[in-house]
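Have a look at the structure below, then the notes.
Rather than the whole complex, this shows some of its chains in their spots.
Letters are used for the chains, namely A and B, taken in the order the chains are written, and counting of residues starts over at 1 for each.
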Amino acid sequence: MEENTIEVQQHDNQWGPNVWTHLSTVRQRSPLIQCITNFVSMDLMANTLLSAGASPAMIHSLEEIPDFTPHAHALCINVGTLTADWLPAMKSAAELANRLAKPWVLDPVAAGASSFRLEACLELVGLKPTVIRGNGSEIIALSKASVGLTKGVDSSHESSDAVEAATSLAQARGCIVAVSGAVDIITDGQRVGGAQNGVAMMQKITATGCSVTALIAAFVAIDPLHAFEATASALSIFGIAGEIGMGMAKGPASLRMHLIDSLYGLDQATVLHRVNIISLP
Amino acid sequence: MEENTIEVQQHDNQWGPNVWTHLSTVRQRSPLIQCITNFVSMDLMANTLLSAGASPAMIHSLEEIPDFTPHAHALCINVGTLTADWLPAMKSAAELANRLAKPWVLDPVAAGASSFRLEACLELVGLKPTVIRGNGSEIIALSKASVGLTKGVDSSHESSDAVEAATSLAQARGCIVAVSGAVDIITDGQRVGGAQNGVAMMQKITATGCSVTALIAAFVAIDPLHAFEATASALSIFGIAGEIGMGMAKGPASLRMHLIDSLYGLDQATVLHRVNIISLP
């Protein structure tokens, strides 16, 4: 694993250089990211990884996991269009990633939409993801079911509730938890960071959440010992690409295009200028 | 159901205001639309719904229907890439929608392409869709098989044949039938309307038909007691977005982008100016 480690400064005022180091390392190493994901997101997710310099592999067949997963540098599992027949491959890949000490990232899409989905997510959380990324509702649903939050969580899922749910989940499971929102929250259970890049219209494009989860997998792949920092970097980079894309967009579809173009073209000066990550109390 | 009803004028010269009311109500209420659809269309369909202000949920697992479908405001079922293992979820969701008096919309893609597909469509038609939308060939194939049209239908599927097939199907099944074409036809079995918005190049983009069916589901979701009007409105709105997009497009791929951007940005003046819906004799 040590050969995968890169030198990243962890002081707040160093976020700009850290983020740039993460992106440029992904471009240089082109980590192979196995994605077992939903049907809606496959296209944008693969293009997001390609534009960031990573190498996507959308391989979800149970039969292929013993041969293929050992070659991947990280694994991304997303339950967006889950059916029962997909779950064994997800679990098998996650177990193998664990055994091989490879990082893997879970996107618990719509975790609270059904008991089937929530149970599947809980089984996956039990397989020790390196990072879990969702929106506020998803993380609250998962934390409640996983940690047994007893305090009532109101239906508006205010930011403070999401922070509490994320922190509890991160502590209980020993992983990084990220919550997307107006400010993206990242926590390892102790530290809480806020990535403030991005634009609201990104929520009007399907699969942007799924895609940033895959980007997190790529960033953690090249810096597995600093998963907190790598996660914050990926969220910030994707948000910056959205900000630049928004300057050219006339609506959600052109934003999607410009976002990917911008991600591909990001340079150091732009990244250093725009990174906006803070420590939260 | 009454709480879902909105005041819509039904006089022909009121189509402009009606259409605008439908769109602005979708934007305001953001109805949750469950889509059980084909693999090709998932991305464009979800983005169409998001751009119109609705909330898409691509959930097709049989296990999730009892938990999730009751929360949806309408259901969209599309058989484009049907396999035998998807049919139980489609039927289960349609049955539940019926039982809960939720509107649901059927897109019988390529209904006549195989006996397997035609039989599946007939089973779904038997589950009382609120609206069926297809192209001329699909509606003729379905009407022939469902109603037992005895009159020969010529292979060119002229507009008049499609109108007859649609009217028969609507009468026999007590639903709205819409036929996409140079002029989109909408009928409840008695009235026949024609939505004349749209541009020919939209047929060169995959999944535009599927996506407008999902848009119909969103419009019917917010006005279930006027499914005829809501269907005409959705067809007109999608066509208007295509017309505006065409003004900026250089080919099918840029038309697709501009169409979605335009759908997102449509304002009242543009809608009132462009709506072109007529009564057909």
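By our rule, contacts are C-beta pairs under 8 Å (C-beta built on N, C-alpha and C of every residue); 3 or more make two chains touch, one makes a residue touch a chain.
Keep in mind the model is a prediction, meaning the values are calculated, not measured.
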With 2 of the identical chains in place, the whole complex in this file holds a copy count of 3
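In this text, only the chains that are shown with their structure count from here on.
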Chain A to chain B, mean C-alpha position gap in Å, rounds to 35
The residues of chain B that touch chain A in their complex are 39, 42-43, 46-47, 50-51, 56-64, 66-68, 71, 256-265
The residues of chain A that touch chain B in their complex are 38-40, 43-44, 80-84, 110, 113-117, 204-207, 249-254, 256-257
